[in-house]
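Shown here: the complex without one of its protein chains, the others still in place.
For reference, chains read A, B and C in written order, and residue numbers begin at 1 within each chain.
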Amino acid sequence: MSTPVLEVKNLKKYFPIQSGFLKTRQGDVKAVDDISFTIQEGQTLGLVGESGCGKTTAGRTILRLTDATDGQVLYKGKDVFKASKKEMMELRQQMQIVFQDPYSSLNPRMTIGEIIGEALVEHKLYKKGSELTDRVTEILELCGMARYHINRYPHEFSGGQRQRIGIARALALNPSFIVGDEPVSALDVSIQAQVINLMKDLQQKLGLSYLFISHDLSVVKHISDRVGVMYLGSLVELADKKDLYDTPKHPYTQALLSAIPVPDPKKKTKRIILQGDIPSAANPPSGCKFHTRCPYAKEICKAEVPVFKNMGSNHFVACHLVDQF
Amino acid sequence: MGKNLIEVKGLKTYFYTKKGVIKAVDGVDFAIQSGKTLGIVGESGCGKSITSMSIMGLVPAPHGKIEGGEIFFEDRDLLKLSEEEMRKIRGNDISMIFQEPMTSLNPVFTIGDQITEVLILHQKLDKAQATKKAMDMLTLVGIARAEKIVKEYPHQLSGGMRQRVMIAMALSCMPKLLIADEPTTALDVTIQAQILELMNGLKERLDTAIMLITHDLGVIAEMADHVVVMYAGKVVEDASVEELFENPKHPYTLGLLNSKPNMSVEKDRLENIPGVVPNPIQLPEGCYFHPRCKYATDKCRQAQPELKEYTSGHKVSCFMVHKEV
Amino acid sequence: MLKYICRRLLHMIPVVIIMSICIFGIMKMAPGDGVGYNLSPKATPEQKVAERKRLGYDRPVYEQYLRWVGRTVQGDLGDSSIYKQPVSRIIRPFIWNSFKLNVVCFLFSYLISIPLGIICAVKQYSKWDNFWSVFSTFGISMPGFFFALLLIYLFSVKIPLFPINGMQTPGLNASGMTAALDQLNHMVLPAIVIVIGGLAGLLRYTRTSMLEVIKQDYIRTARSKGLKEKVVIYKHAFRNALIPIITMIGFEIPALFSGFVILETIFLWPGIGKILMDAIYRRDYNLVMALNLFFATLTLLGNLLADIGYAAVDPRIKVE
Partner (left out) sequence: MKIEIKKPTLSALQEDKEAVIGPWKMIWIRLRENKMALTGLIIMGVIIFISVFAPFLTPYDPYQYDFGITFQAPSMKHWLGTDEMGRDYLTRILYGGRISMQVGLFSVTVAIGLGALIGGISGYYGGWIDNILMRVGEVISSLPFMPFAITISAVLGARVKEEHKLYLIMIIIGTLSWPGLARLIRGQILSLREQEFMQAATALGISDRKKIVKHLLPNTYGYLIVNATLGMAGAIMSESALSFLGLGVAPPVPTWGNLILYARDMYTLMYRPWLWVPPGICIFLAVLSINLIGDALRDAVDPKSNR
């Protein structure tokens, strides 16, 4: 184990629900509700969960794109939420993000060169001129694009190429930690593979650490070293990839894994089908949030919030009944 | 071998745009037997959705036009039927469910209204009978409290519930063929599992043939009996599901299978298909796949391969496979 | 539904307050002290001061405002200097006259433009659609008053089909049917101007919102059910397209009244538009204020009606 790049401690992000004439606060949507994890240098932590589980909000809160409600994020020991404006500028060089939507993530009124070079100028690393162009070219080529793309506009590129540009933009400042917020979800399968390979290559070449957010368990399995599973704002399980996929301990993880259609017609295994819908995050169930859909739920699950405890070899699970599995 | 319920022969659907002709479907052949499921796989823009719209007779006029081919449904060529006759088939003998459950239901009518509408139209039921039947259908697709749901509006339901409603609506006239266009793509994994299980169960109970369009090979393996792989408006491979997954022949099929991370096999790199799907207005000469094919030869660049039998029941469209190079 | 209406009404309160301040403020800026008309021109300065005191004009502005609001709420809008009568009594027949012309035109333009807009959307890019598109572009570009003048010139002067202006033939001492027909005859030209102006805008609007709806997924669903194209368009699509159209109607009601100001002046139609102009030319500020208040109330009422119509058509509104 090397040093942790990122430590997330008890992170909370609540969005107030306002309504009525005077916009009074009616309650909170607990988008991220007390999650903790660490990411080691050069490693990838995958964060999986279904829509509305708070994984995207978690990624953005960690980068301080929105203010956290509570909790701590340490980047190489530095408290991100307490950083001053100047310190934050330095941290921004270290921590970057790649987005899901290849269309809305690039400003349609800027050329590719401007998109990638903007931050280099802003951080006073380069002045406008040939050196900047060279640096932008270098990054573009690193991402499988070419120099002549510099003067083009985003609308001239396909989804996959746009995603490469998005990655190039994130890499421009030479960061060491990147949040990938569903970076391949909007792409076709064959293009997905290209982008995943690119991200893996870049990780090896540049020693990057990733927080890889996705709803696709097979993609996460491929790219991650450690995987966390989220449900309604909470982490329910966090373990090394092999442990999590081979011996999932939380009933939700088990159901999630068994729900994935396997591209092999001979392996038609009996799957666990969860009943009902994902409850609203504005009004989550009491106790263990999963109890309404859990096939094993007991009385205790409705009453008490389970502890997120280490079951050995850093395999964390939040379930009252974990010892019975 | 059962009898073919529907047989598509040499279907060509073109779109006439300002920039040129888009051959969205360019000579497609396949057949579906009664009670069986045919999977159609391909990436965005391969013409799979347009194929289904062609069968339904809903190619958007005036830009889109069916330029050739035959679609035999129970010995009648659908392309030769009048609009009046076609309408009697739509929603009655052939019905359809779509990818976006959130937008596929009319927001200003109740669920009950929308289901009974089909029943009153095709089955000539009166309002009370139709409502009763609608509730039965909702119960059949696993919706509890059907009598309450019929009075609700689509926005009051979750995505999974809406897709169930769509299925109930599509199946209410006991169609012989159900076309499902990416029915689970917009849904979460656990909800997808619910819907797939539901569809499999209903297929057995109602003896409905299904034409399942998807980009997800996992879903295909799970659901289909037979598979057609499409690329740039053409069928490149056609085989039974076991044969296709065990013995894929076309380089594109191979590429697709390999570019998706596999849950059971650990790989360091994904094998990807380089390049992007060709621009439908400027399709390459020869085999449409050759610019992305690592086996491409001069012949592939000049001539178009035909879809020919490789072994019994397994057709491939590739010079290399047929050893014609 | 009732709760929804109450909420909308509650929402309107601050708007009404600010609006009344605006109206009051503007009138306060009017030149002259507004004392003149009740007194003879020979009034002594002492008499003027007394009159000012009687009207409360020596009080601070906010107090005057509150008093004005108080009186207005009780229905006392002051006296008109032209007619030497309480404003609230004299404007009633004028409102009725405007209303007559308005309702006729309003219904007409809606009855024509909505179906036309739908057909245009369904037959997008056809010759029919192109014709009406050009028509409506011309229609919205034509200044109403100029169009009115042209009509008078063509159909009253050159070919004397209709009366040039007024609401009834002077000296005609008829009643019943004859009088009604006479009035109808006077209404034709102004009605044409209003209907064509309204039609152009509404036709465009209906067409655009219909086109937007036709692209939606649920229309594809409706077609895939085997429904007749008529049912798809007039039931499934139209009901959805109606939502923006209703909003438009809410805005249109007061806009029609607004446009009247000019047309009534040209056609000498004795409605509120015309007396607004008379009042302005002759500086009858109580009347001006009352009419503005009336127009503003009407606008708010239009908005409220639109909100209600909105909620009636769109089931998604109620739960919010």
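As a convention for this text, a residue touches a chain if its C-beta (ideal position, glycine included) is under 8 Å from a C-beta of that chain, and two chains touch if they have at least 3 such contacts.
Source: prediction; values computed, not measured.
Among A:106, A:202, A:238 or A:281, exactly one should touch the missing chain; which is it?
Touching the chain that is not displayed is residue A:106.
Determine which one of A:17, A:65 or A:307 touches the chain that has been left out.
Only one listed residue reaches the unshown chain, and that is A:65.
Looking at the whole complex, which of A:119, A:206, A:305 or A:322 touches the chain that is not displayed?
Residue touching the chain left out of view: A:119.
Under the stated touch rule, tell me which residues of subunit A contact the chain that is not displayed.
Subunit A touches the missing chain through residues 23, 60, 63, 65, 88-89, 92-93, 95-97, 99-101, 103-111, 118-119, 122-123, 144-146, 148-149, 151-153, 155-158, 160-161, 166, 169-170, 172-173, 194.
Even though one chain is hidden, which residues of subunit C still touch it in the full complex?
Touching the chain left out of view, subunit C contributes residues 14-15, 18-19, 22, 26-27, 29-31, 137-138, 140-146, 149-150, 152-153, 157, 164, 254-255, 257-259, 261-262, 265-266, 273, 276-277, 280, 288, 291-292, 295-296, 298-300, 303.
We take it that only the chains that are shown with their structure count from here on.
Measuring centre to centre with CA averages, how many angstrom lie between subunit A and subunit B?
Distance between chain centres: 32 Å.
Could you pull out which subunit C residues touch subunit B in their complex?
125, 216-218, 220-228, 236, 239-240, 243, 313-316, 319
Quick check: in the complex, which residue numbers of subunit B touch subunit C?
Result: residues 56, 58, 62, 87-92, 95-96, 98, 100, 103-110, 117-118, 121-122, 153, 155-156, 166, 169 of subunit B touch subunit C.
Going by the contact rule set out above, which residues of subunit A touch subunit B in the complex?
50-51, 158, 160-161, 188-194, 196-197, 200, 215, 217-219, 221-223, 245, 255-268, 271, 273-275, 277-278, 293
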